[in-house]
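With one protein chain withheld, the remaining protein chains of the complex are depicted in position.
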Amino acid sequence: MEQLLSQILAGLATGGIYASVALALVMIYQATQLVNFAQGEMAMFSTYVAWAMIQAQMPYWIAFFLTVGISFVMGAAIQYFVLQRIRGQPVLALVVVFIGLLVIFNSLAGWIFTSTIQVFPSPFPAESPFGQHYISAHELGATVVTLVLITLLWAFFRFTSLGLAMRAAAQNPVSSRLVGIRVGQMLALGWGLAAAVGSVAGMMVAPIVFLDPNMMSGILLYAFAGALLGGIDSPGGAVFGGFLVGVLENLLGAFVVGNELKLVVALVVIVGVLLLRPSGIFGSVQVTRV
Amino acid sequence: MLLEVVELQAAYGAMRVLHGISFGLEQGSVTALLGANGAGKTTTLRALCAMARSHGAITFDGRRIERMATEDIVRLGIAHVPEGRGTFTHLTTEENLRLGGYVRKPKGQVADDMERVYGYFPRLKERRRQQAGTLSGGEQQMLALARALMLRPRLLLLDEPSFGLAPLLVQEFFHILAKINREEGVSVLLVEQNAALALEIADHAYVLEVGRIALGGAAEEVKRNEAVRASYLGS
Partner (left out) sequence: MMASAPPRLLSVGMPIAVACAAPFVLSNYHIFQLTLVLVYAIALLGLNILTGYNGQISLGHGAFYAIGAYVAAVLMDRFGVPYWVTVPVAGALCLVVGFLFGLPALRLEGLYLALATFALGVAMPQLLKYKPFEPWTGGVQGIVIVKPDPPWGLPVSADQWLYYFTLAIAIAMFVLGANLLRGRIGRALVAIRDHPIAACAMGIDTARYKSLAFGISAMYTGVAGALGAIAVQFVAPDSFTILLSISLFVGIVVGGLSSIGGAFFGALFIEFVPSIADQISKSAPWAIYGVFLIGLIFLMPMGINWAIRLGWARIARSLHAAPAQSRSR
């Protein structure tokens, strides 16, 4: 019983991270109808940037917020300089560019920061308020951070006019122009936010899995699974899906298939959702008219 | 002259739709743009908003706007209610209206504007939290006009507002439109296939045929014109 509870709590902790990355994926999908294959590598690169700052004796939280800011700029720049140029090209061309970005970020990280596995510090105290039995301090802290992040984003989109304008630009760029919204800017903003969210996810997960250039590829897979399960065009669904996948992964890993096949579980979820219910639990069904 | 168009040509790719039309629109007037399907009426409105590629001079309130982007033209005070209404179907009625006021500078006024607009369209107020895509056709048309009004526009461009609406709703819509023009002095450029309806509230009218202006003048004259009566008024 105790083990079950602790697996669920740990699952919620990693689920929070998957939920954040899934949210970033959905934000970009909503705005551009595209899946950002490079999301994980971008988050990893951001985490390395934070690491470098911390290595240079910068206090953790200053490095944290600086990294979030830098990631925002990086994401907006990619949208503006790379993706804006290739709008409207066939799917294959877009996939090529995303894979290109994936590969460039991965290799840049290895080149600038070397590929040796690094330790990434956790900002949370070593002692958990509940003792080490159920959940570690970092897992608890990471869950809180991701929940705060998700709530802030939700409030931003729901209550501010900028958030409303971004939602509008994602859903209907033509009508958005007719009310004066600068759609290109909204897209860059969306990408910036997604990159920023990714960086937070990366910084929260690095203390658990250690920092190396291939840190995020598995996490990206779980995030995909979560986003698809919850609904690729539903932010709330993606968050729910992320947490669900986190818990499922831990429970199945601990009690059913063993830890070695966790990625295969993600694969099965992805393929299963795509085949059985592509819109996910909360997404809307897309009907293509012939 | 609030809007002056000189030798406007427009094309979709290689297909030329407008062959050099010229017309003007007086401040405070309702001007109807009539013509059959494919005459180029929608293209004219789109060209005015930089939504279609065009050549020619477009002057709005003394400024040349043909090189400007859609978003900037909107900020000058031109609101376009497109074909198909362009509602944000996944957002609520109220969110649609808030978006209409997106570029308005004093943010506090937006709330006042919304009350004013609900005054014209009480039905929308009832449905303020409802998802816009679930509104009826007539209500969506009202919403589209209401959203345009949130901009406090100088010029309102309307593309086939009567399309797909029940006659009673159409009457109601045009009644409100005429009222807005009278009370707030908003100039209107109205594109309509339903010529009779448009000529009832218009001060001036132009008839487009195959990308050229065949006829133009005061609405009364156009209404009396024999060719127009034969082709467009069914008499």
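Order of writing sets the labels: A and B. Residues in every chain begin at 1.
Quick note on the criterion: a residue touches a chain if its C-beta (ideal position, glycine included) is under 8 Å from a C-beta of that chain, and two chains touch if they have at least 3 such contacts.
Not measured: the values here are computed from a predicted model.
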{"item": "Which displayed chains the unshown chain touches", "value": "A"}
{"item": "Selected residue (touches chain absent from view) among A:Ile8, A:Val97, A:Leu229 or A:Leu248", "value": "A:Val97"}
{"item": "Omitted-chain contact residue, chosen from A:His138, A:Arg167, A:Arg182 or A:Lys262", "value": "A:Lys262"}
{"item": "Sole residue of A:Gln3, A:Gln55, A:Ser107 or A:Thr160 that reaches the chain not shown, by the stated touch rule", "value": "A:Ser107"}
{"item": "Chain A, residues in touch with the chain not shown (by the definition above)", "value": "34-35, 37, 82, 85-86, 89, 91-97, 99-104, 106-111, 115, 217-218, 220-221, 224-225, 228, 258, 260-264, 266-267, 270-271, 274-275, 278, 290"}
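By definition in this document, only the chains that are shown with their structure count from here on.
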{"item": "Inter-chain centre distance, chain A versus chain B - centres from mean C-alpha coordinates, in Å", "value": "43"}
{"item": "Chain A to chain B touching residues, read off their complex", "value": "161, 164-165, 167-168, 171-172, 174-183"}
{"item": "Interface residues, chain B side, partner chain A - complex", "value": "49, 51, 69-71, 74-75, 79-80, 82, 86-91, 95, 98-100, 102-103, 107, 147, 151"}
